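First comes the structure, then the notes that go with it.
Apart from one protein chain that is not included, each protein chain of the complex appears where it belongs.
By letter and in written order, the chains are A and B; residue numbering begins at 1 in each of them.
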Amino acid sequence: MQRSADDRLFRLMTGAFAALVLVIVIGIGYELWAQSVLSIQKFGWSFWTGRTWDPVAGDFGALPFIWGTIYSSLLALILSTPIALGIAIFISELSPRSLRQPLGYLTELLAAIPSIVYGLWGIFVLVPIVRKAEILLPDPLRKLPLFSGAPLGVGMGAAGLILAIMVVPYTSSVAREILKNVPVAQREAAYALGSTRWEAIKVAIGYGKTGIIGAIMLGLGRALGETMAVTMVIGNAPQVSLSLYAPQYTMAAVIANEFTEAAEELYLHALIEIGLLLFVITIVVNILSRLLIWSTRRRAPNVVAVPPVVEEEEAAA
Amino acid sequence: MSVTIDMERMAPPLEESAAKISVRNFDFYYGDAKVLHGISLEIPDRQVTALIGPSGCGKSTFIRSINRMNDIIPEARATGSIIIDGRDIYGPGTDVVALRRRVGMVFQKSNPFPKSIYDNVAYGLRIGGMRRKRDLDAVVEKSLVRAALWDEVKDRLHASAFALSGGQQQRLCIARALAVDPEIVLMDEPASALDPIATTKIEELIWELKSNYTIVIVTHNMQQAARVSDRTAFFMLGRLVESGDTRNIFMNPQEKMTEDYVTGRFG
Partner (left out) sequence: MTYAVRRRTISKVAESLCAVAVVLALLPLVLILGYVIAHGLTALNWAFFTQTPKPVGETGGGMANAIVGTLVLIGLAALFAVPVGCICGIHLAEYPTSRFSALVRFAADVLNGVPSIVIGIFAYGIVVLPVKRFSALAGGVALGLLMIPIVVRTTEELLRLVPPGLREGALALGATRTRAVFTVIVPSALPGIMTGVLVATARVAGETAPLLFTSFNNHFWSTSLMQPIASLTVQVFTYAISPYEDWHRQAWAGAFLLVMIILALSIVARLAIRGLERMNRP
């Protein structure tokens, strides 16, 4: 009798702390909504399509920031994915065993560098390099909308570049795990049919395809929320532009820069509404990514080989 | 359909031998550990040769040496020769990729790719350069017929390979191996993960295949070896104890160890 009362107390008390985590997440959503209500009421859906961000006039449209966030994150994905996959393939398939751990550790080191340090390096080292590259770009290319504008160094190009560097370790470490979990039998089957090494690697990638997409989405989630490094190199100008040269703005960056200057409530609420959108987008992306990664882990490769008892145990675990 | 073999890349021919595969004094090492000792064996063409012996005796290692699958293990090392059609595959200048098209392999646990049935069989053809749908269709059908699977899958060629039962998946793997038109088919305990009915189907298949292919099969099931093979080689602790006509090995073995094993005294 005593024990079960204690059991119940234990469950309740520890459960309270666990519930706290749940409450926090719900609380964040609620708080963001409650603190942006003025802006939601005043602008409605036009908030997301409006291009003007005019704190003085009290006119707020968040399109430039959405554009900037999506553009910079897409750039980051395009640049980082091949490199991250290349690293994952190299470490898990090609490198000598002795190099695996050190290489893995070095890649993870990239993830350990704080955002502000990336930003500092970005301002003083990357931006001048980008500026030089922008100046050196041949004139005929400069006429394209992709490369139009004054070579300032700061801009979408620098932001995409620095985000790509920051995202690489996340995508590559998950991709490595996925590749590691591809059964050896798959590669053996490929080799036995006379595949070259690369062809066998392609078979492994095909097997882990879903998880690798999940890894890429994880990188996307990281890029969407990145604040400091981006705001230090992107130029912070709320404009919608295709040009890599043009200074632009992201959702996270505008919140970081203007939050403490928002004197009126409406201004603050507008910024927080942007935060709300960021919250929702990153949750969706992260959930999707986890689902994709999780689904590869659960795939039973050979129906015959897995005895039903083991599967039941796994399901219960 | 025949596959072009890069002749210049294979080792120069040695003395002629009547056997399809001629193993001469073959040693195999994992790092410092010697796992195969001086194996010498003749494997005749278009017959089924069974490799039997207790677990750990080296028969799997040996069969994987014939298509140099052990190459993918980092500390593996081999000395001696394995001569196929007069060329030593362990000689210098051997094109391993080309070798593996001539020597196909079926594994103990079926390992189809996560693709459709059609794409599994077509895999070897596509990496070999075959592009035209008409050609691929023809070979895929022929291979599935040869593997006694065609009737069961002809209406769902584009279904996932994982939708098949274990026995069907194994026959799919056989079809996949046959598609690249090998001359030799290696089978490492192909039926050990299957139920008795599926096993019987595989054994019947082997019997049919031997008229066109040289088959080497590893099995721990002596009855299976007796049913299916023409010749048998008995391995023990990394050595070849005895080899010969299957009937002789089972009914009139020369070595005592062989006799003990086939009568079930151990193993």
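In this section, a contact is a pair of C-beta atoms (placed from the backbone, for glycine too) under 8 Å apart; a residue touches a chain by one contact, two chains touch by 3 or more.
The structure displayed is predicted, hence computed values, not measured ones.
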Report task. Identify the residue among A:Q41, A:T196 or A:S295 that touches the chain left out of the display. Result -> A:T196
Query raised in the report: Where the complex has a chain not shown, which of A:G157, A:G221 or A:G235 is the residue touching it?
Result: A:G221
Report summary line: Checked against the full complex, the residue among B:A19, B:I72 or B:A98 that touches the missing chain is B:A98
Requested in this report: Could you please point out the chain A residues that touch the chain left off the display?
Outcome: 2-3, 6-7, 9-11, 13-15, 17-22, 24-25, 27-28, 31-32, 34-35, 82-87, 89-91, 94, 103, 106-107, 109-110, 112-121, 123-125, 165, 168-169, 172, 196-199, 201, 221, 224-228, 232, 252, 255-256, 259-260, 272, 275, 278-279, 282-283, 285-287, 290, 316-317
Report summary line: chain B residues touching the chain left out here are 4, 6, 95, 97-98, 127-129
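Here, only the chains that are shown with their structure count from here on.
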**Report entry** Centre-to-centre distance between chain B and chain A (centres being mean Cα positions), rounded to whole Å
**Finding:** 47
Query raised in the report: Contact residues on chain A for chain B in the complex?
Result: 97, 183, 185-196, 199, 203, 206-207, 299, 301-305
Report summary line: Listed in rising order, chain B residues that touch chain A in their complex are 67, 69, 72, 74, 97-101, 104-105, 107, 109-115, 123-124, 127-128, 162, 165-166, 169, 173, 176-177, 180, 193-194
